[in-house]
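A single protein chain has been omitted; all remaining protein chains appear in their positions.
Here is subunit A:
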C-alpha cells in the first residue's frame, strides 16, 4: 500500500500538486486520471522519487520515502517496477538483456538462473520469440510487453505504469491492460497506472483517482464512476458520445 498525505509540488511559480492525499491499495489496479496539465505525471514522478515534494509525505507500507537514507531509498527502488510511456528500453541491449538487467544488477543469481527467470517472464507476457531482437526491431506493443517483463522480473512489490497504452491500437491496449491487471492480482502488488485512456478506466479501474488542477477531485471504482454526479469527472470521462451512451445504458440497468 502506498499512502500519500498533503503532497505539494511547485516548479518555480507554478504549483502543480496542491495538497494531494490518497491511498493506492495493494492487489488492485490504481489509476490516476485527469486532463493534460492536471499533475498526473508529476504525481507519478514524485511517488517514484524523481521529484522531491515541497511538503507532504509518501509512505510505502509504512516506510516514509523522504525520511529514508540514500541506501534505504536504493533498496526500496529495487522493489519497484516501472513501465515508462515510451517503454524506455535500453537501445543497445537485446530484449533478453533488457529483461535480465535488474537481475544482473541486484541479484547474485547464476547466469542460468537469470536465463530461466527471463524465459519465464517473457513467456508470462506472451513474448517467446523475441529474445535476441533489439528494441528497434520489434513493434510498439511488443516493446510495452518487454517493458512490463523487465518491470516484474525482480518480483516487485510496487508497479508503476506511465500511459502504458499510448501509441497502441485498441486490441493491443486491451491486451496490455489485462496483462497488468492479471499480474497485479497474481503477485499481489500495488499497481499505480497513470492514464488518460478511458477504455483502461472502464476495463481495469479498481481504484481511480481523478486529478484536476493539481487537486484530487474524486476517487472511486469503475462502478462508482458510472454513478458519480461530480460534474468535473462526468465532463472528463464522458466527453465522447460513445461513453455517454454507455453510461446512460448502465444507469438504466
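Throughout what follows, a contact is a pair of C-beta atoms (placed from the backbone, for glycine too) under 8 Å apart; a residue touches a chain by one contact, two chains touch by 3 or more; residues count from 1.
Simple rule for what comes next: contacts and distances are computed from a predicted model.
Student: Assuming one chain is omitted from the figure, identify its UniProt name from "NADH-quinone oxidoreductase subunit D", "ABC transporter", "Phospholipid/cholesterol/gamma-HCH transport system permease protein" or "Putative transcriptional regulatory protein TcrX".
Tutor: "Phospholipid/cholesterol/gamma-HCH transport system permease protein"
Student: Kindly state which of the options A:102, A:141, A:164 or A:220 is in contact with the chain not pictured.
Tutor: Result: among the candidates, A:102 touches the missing chain.
Student: Which listed residue (A:1, A:23 or A:48) would be found touching the missing chain in the intact complex?
Tutor: Within the whole complex, the residue contacting the unshown chain is A:48.
Student: Touching the missing chain, which residues of subunit A?
Tutor: Listed in rising order, the touching residues are 48-50, 70, 73-78, 80, 82, 84-86, 88-91, 101-102, 104-106, 160.
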